[in-house]
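Comments concern the structure below.
All protein chains but one are shown at their positions in the complex.
Right after this comes chain A.
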Amino acid sequence: MSPPEFVPLGGSERLPRARWLAPLSVVIGSLVTILPVIATFTFLPPFGLLMLLGWRMHRADAMKVWAPVPLGLLDDLVSGQPLGSAMLFWTLCFLAIDVLDTRLVWRDFWQDWAIAAGAIGFCLIAGRLVAAPLSAHVDTALLIQIVASAALFPLATRLCARLDSDVKRN
C-alpha cells in the first residue's frame, strides 16, 4: 500500500487510467477478429461487447454515455456485420442500462450478470436479424454464442477490475 498521493487544493487529480484503458480494451476486444482463423461458422463471442459491458457494470464512469457510438463503429468495420449495427445496438444497451440504474438502485453481481446477459442476447440476436436472411441456419451457433458470451461475462468484469486496479492501490 503506497500512501495516497498528495493533491494540492484546487489542483486537478490524476485521471484514473480507466479513462483511456477502457476504450482501448474494448477496441482490442473487437480486434480479436484479425486473428488468422478462417471461420466457416460463428464460434467466437463478441469480445468488444463483453469488455464494453464489463466496464459499464464494473465502473459506470469509465466511459461517457456516447462512448459506444465510436467503439461500435470500429467494431462494425472489423466484425463483418453491416456497418451501423453495433453502433446502434451497443448504444441502445448503454441507454437501457442507464435507465435500469435509476430503477434497480441496489444491485448485486447476479443482477449485473443478468442485465449483461440480456444486453448480449439483444445485441447478438438483433445483429443476426439485420445481417443474415431469416432462412439462414445460423441459430444454433448463435444460441451457443450467446450462452458462451454470457458465461464469459464474469471473466470480463474481473479483467476490467484488474485493469482498473491503479485506483484501488492508492
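Convention: a residue touches a chain if its C-beta (ideal position, glycine included) is under 8 Å from a C-beta of that chain, and two chains touch if they have at least 3 such contacts; residues count from 1.
Simple rule for what comes next: contacts and distances are computed from a predicted model.
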item: Among "TROVE domain-containing protein", "RNA polymerase sigma factor (Sigma-70 family)", "Methionine biosynthesis protein MetW" or "Cell shape-determining protein MreC", the UniProt name of the subunit that does not appear here; value: "Cell shape-determining protein MreC"
item: Candidate in contact with the missing chain, chosen from A:Val26, A:Leu53 or A:Met87; value: A:Met87
item: From A:Leu21, A:Ala117, A:Val138 or A:Leu152, residue that would touch the chain that is not displayed; value: A:Val138
item: Footprint left on chain A by the chain that the document does not show; value: 31-47, 60, 64-66, 68-70, 72-73, 77-88, 91-92, 94-95, 101-102, 105-107, 127-128, 130-133, 135-138, 140-142, 145
